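Excluded from the complex is one protein chain; the other protein chains are retained at their positions.
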Amino acid sequence: MKIAIGLINGMITAATPILLAALGGTLTFYAGIFNIAMEGMMLAGAFFAVIGSYFFNSWLMGILFAVLASLVMAVIFILFSVVLKTDEFVTGIGLNLFALGATTYFLRQIFKVKGAFSGPGIVSVPNIEIPLIKDIPLVGEILSGHNLIVYLTLIITIWVAYLVFKTRFGLRLRAAGYNPTCLDTSGVPADRVRIWSLIICGALCGLAGAYLSLGYVTLFSENMSAGRGWISLAAVILVNGNPWGIALISLLFGFSDGLGLFLQRVLPSQFTSMVPYVATLIALFVYSIRRKETVLS
Amino acid sequence: MNTIIEMQGIVKVFPPNVVALNDVSVDFREGEIHAIVGENGAGKSTLMKILYGMQPANSGRIRYRGQDAIFHDPGEAIANGIGMVHQEIILIPEYTVWQNVVLGVEPVGLFGRIDEKEARRRVQARIQEFNFNLAVDAEVGDISVAARQKVEILKLLYRDVSVLIMDEPTAVLTPQEIPQLFNELRRLRDNGHTILFISHRLDEVMELSDRITVLRRGRKIGTVDTADTSKEQLAQMMVGREVIFSPLRQEQQIGDVVADIQGITYIDAMKRERLKDISIRVRASEIVGVAGVEGNGQFELVNVLMGLLKPTSGEFFVCGERLTHASILDRRKKIAFVSQDRASMGACLSASIMENVLMTHHRLNKRFSKFGGLVLDYAQANRFTEEVRQKLDVQMDSRQAVFRSLSGGNQQKVILGRELSLGAPFILLDQPTRGLDVGSIEYVHQQILRMRAESYALLMLSSDLDELFRISDRIVVLHRGRIVADLITAETSITEVGYFMLEGKPNATKID
Amino acid sequence: MRQKLINGLVGIFVAMLLGAGVMVMQGYQPIETYLALFNYSLGNWYSIATTLRNSVPLVLTGLSASVAFASGPVNLGQPGQLLMGALLATVGGLYLDLPPAMLLPILIFLALLGGALWSGVAALLRYWFNMSEFITTLMLNMIADFFTYWAISYWFFDKAAYSPMTPPINQNGWMPEWGDFNTSVIIMFIAVLVVWFIFTRSLAGYEWRISGQNNLFARLGGVEIDRNYMWVMLLTGALAGLAGGLVVLAGPHRFIKDIGANYAWDGVMIAMVANNGIVATLLYGLFFAILQTGALGMELITAVPSELIMVIQAVIVLVVVAGRGYLEILASKLAERRKMRERAI
Partner (left out) sequence: APKEEQVTADKVVYLINGALGDNAFYDSGQAGIDRIAEEFGVETRTIECNFDAGQYEPSLQAAVGYADVIFVISYGFEDQLKEIADKYPDKIFVNLDTVVQNSKNTITSVDFIEEESAYLAGIAAGMLTLDTSVPNINPEKIIGAVGGDVDPVISAFIFAYTNGAQSVDPDVVVETKYLGDWEDTAKGKQAALQLYDIGADVVFQIAAAAGMGVLQAAGERGLYAIGVDTNQNDIVPGHVVASDIKDVGLAIWNVYNSINDGSYKPGEVLEYGLKSGAVDVVFDAQVQVLPQAIIDKVAEARQQIIDGTLVIERYVP
């Protein structure tokens, strides 16, 4: 039982950063931007979260710094792909490399360490016990006691779904993806909508980064985003941007992450480490088959 | 009447070397229908886009209601009461009518939520006020082209514009839909709207407008009162010379069946029947024209014939060879194909001219490869490009220049040169003159007729009825994926074909 | 051509200027540092030889990415294909006992094969199930990483070793050295030449290039898109595999843990700055090898952390790419101005 609860909790925690970044990614997806810089935005967020938290002794400042750093990345992206019209793919790759290099470099320069920086000075984002619910057996263990950002993520998922499908911004956002000229001639510059989508995406990726370095663990380690941004992108593409679908895929991925560790009882660890990636391939496979069927039928 | 808009000395340059507008000055009066005419590429759309804030002018000045006004984006123009319906319909097919209409000026409630009920109500109110036949909740992708155009107009009326720019609104309409549109426009003018109307169809302009401005090659030739002019005078102003409509088609003995389309049916992924039992026979030395309102199966027909779509049932033969399920390469041995979309199907804009000319030939003609088809023979390819250039009189800088650098007419010449020299017995032409100017169109028509004279079989889809009537021997009409008429050109009329296009059946009360 | 060259040089210059700015801010000597960098990568024959050898995987994975992107397929699987090529070549070198003249070509072939097999998996997934290679190659990278790790930890593990690695391969399979120069560089240049020829001179290359620019046009022109897609995937996989094989055959002569860790995005990065051009890929590959090799000297002589090179590389990518966009805008602005002047006269 404990193991099952552990797997579920592990799933929720592992899914959170992926989901947050993917929610940002889905906004840019709807706006018609091929944004692969989420990995880098997340990494920058994780690093600056630690900076903010460490130097101001406050997790709030940590989150603020994470979001700001990620926004700086978003602004560079905007400058390149929206203003200079460079290729989005290239820009994204460049930004990811940049984030990796710069965080490693500044980790060494600012904290005089390499690899990882942890210290009692870093204040982590608190976990939240939900009154009442926390006392219910089982349910309490699963629903209560998660990090503040986990609950924020839940709210943000609902918000993004609402934003995309119910609001004025959502209507314009999707229009920017479907037909930017139409939006332009309707009196709303499509580029402006795109810029906003990138800004929100930046903020969410920053939050995802803060969760990595201040929520789940309390430290920064080099390349700590560890490919999560790419998984987020895969999640967005897999479900065509639907926020609920993204939540599902993120959970699936979070689950397979823990499942891999669990399976080490029967398989060599090298194979269990593949589980999340094989799971993504299977998800893609199922999606392709389903799409093929709808096209054929 | 007051002058509402003055445009003075407008210059617009498109790099590298197009002067689209060269010192154009024109004024529009409040409450008039003002037509702007000119050949393709004369600068009509550009002039209006500048007024509408979609493109900046390089120099010049605009005064609107007596004040200097340069709009930086369409939003500003709309806010000031100027709206534009574009040459190509720009709507979002995935959205409903009301969503398309309110996009950009949505009524919102709390937290930015769109007030759907209010939006629908307002759109419905406008629809009733202007007596449009539209359903607010229909998805735009599902409605007819004429209805989409109404959505475009509605979109502007919803924004309370007083100046309405219409860029070639009749291009996509059937002859029967045009009078209805004109009535609506007249009613709007009588309500005090100013309407700027772009066209190069002189009949329409003469019928509808109060005043006419003529542009030619980026310059304004003049503005005239409609009452004081004639079609002939306008034509001369437009083209700068007298237009001689030479007799084109010569009688010729028709040969054996070359292309045989037998009962092709195509049902798409959404289970919609896009083509139903299409049978067309094209003989040697014959041009069969395919008429129809856009979206009635032309796209699917071409794609099925070219192998991009798999027909659900039916057969297709060329010269007795069954091509129904053949690979595209096998088809290309028998079919020459000129597509309507130069940029995506007809050419590779970013490749060199030579590389464009070489396509398909590189596979079908041994001459272009060495060492058992492994290595390209560039010398041969260059020679061939030169042949095409000379034969079709293409204006180009060099064979290695990118295809994009050619003008539209020259691009089409290169494509024709490539396809017609394939020697394939069946030639499929999909809107071969779309986007070309009068001179180029005449040239393309001559080439098509030359192929007819040389005993090729041609199938030509066109939305331009004049074109079909000028060169085809027979006209079949597509309506909702079916062939509703197969008429001998000499024995029918534009009106009759128009009725078939619109209704799918002959008009009960023939007017002829 | 000239515009590209200027673009590249300006990009490199700006990036290095920014790097110098960072150094000054942190109290280092930029000029001395750059001198150390170039001295250690180009200062003497040994350094040049080292730089050339280090350029092999960069150029080959870059070539793989360039050819793939220019032909359409988004093959991001170079890291995985490199590992599989390296593994297969190593296994061949462990078990085959042949004279060098036979063994070397066989090992090189095995390296090509290993990479091609791995990209072939992605190609087949696309062909059969229409699964986008963009995602599958990324996932297959991770899978190859763990798979090869497993193979060298169990199957081919060197019992005498302290960390996962295979035993050394047959000495006959080592790439010969000429003085300081390793012959893997020659294989690399041959590969570049062959790819250049295929890409620009052959019938298939013509079709790939056109399909990469306008797939529909090529299809309608009778090009067999699916077959070409397969070939491109196989060829580009083979190139990455060759990179892996040569790393093993030239260097440690065995598959050691993390052998490909540092080439993860380098190939893609080089293809991006090179705008998928073959010659440009070679040049940028060489240049990035200079930076990476010289980073050591920079750190040794002036104590500037070698991570700075990562930042400089990323900035080069961004500046060159932005420069490309900016130069285009600038060129059309200039043309516009010229035309306006002409008109005025």
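Order as written gives the chain letters A, B and C; numbering starts at 1 within each chain.
One rule holds in what follows: contacts are C-beta pairs under 8 Å (C-beta built on N, C-alpha and C of every residue); 3 or more make two chains touch, one makes a residue touch a chain.
Here the structure is a predicted model, which is why all the values come from computation and not from measurement.
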Counting contacts across the entire complex, name the shown chains the missing chain touches. A, C
Using the touch definition up top, pick the residue from A:34, A:196 or A:216 that touches the left-out chain. A:216
Touching the absent chain when the full complex is considered, from C:17, C:102, C:194 or C:303: C:303
Out of C:151, C:165, C:223 or C:311, the sole contact with the unshown chain comes from C:165
Which of C:34, C:146, C:288 or C:326 touches the chain that is not shown? C:146
Tell me, which residues in subunit C touch the chain that this view leaves out? 40, 46-47, 50, 53-54, 57, 146, 149, 153, 157, 159, 161-165, 168, 247, 251-253, 256-259, 261-262, 293, 296-297, 299-300, 303, 306
Subunit A positions in touch with the non-displayed chain are 2-3, 5-7, 9-10, 13-14, 17, 107, 113-116, 118, 212, 216-219, 221-224, 226, 257-258, 261-262, 264, 268-270, 272-273
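By our rule, only the chains that are shown with their structure count from here on.
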If every chain is a node and every touching pair an edge, decide which shape results: line, ring, star, complete or other. complete
Centroid distance [mean C-alpha coordinates] between subunit C and subunit B, Å: 46
Residue numbers in subunit B touching two or more further chains are none
Would you please write down the residue numbers of subunit C that are in contact with two or more other chains? none
Subunit C residues touching subunit A in their complex are 26, 125, 129-132, 135-136, 138-140, 142-143, 146-147, 149-150, 153-154, 265, 268-269, 272, 305, 307-315, 317-318, 321-322, 324-326, 329
Can you list the subunit C residues touching subunit B in their complex? 201-204, 206-207, 209-210, 213-214, 216-224, 331-336, 339-340, 343
Using the touch definition from the top, list the residues of subunit A that touch subunit B in their complex. 162-163, 166-169, 171-172, 174-175, 178-179, 181-189, 294-297
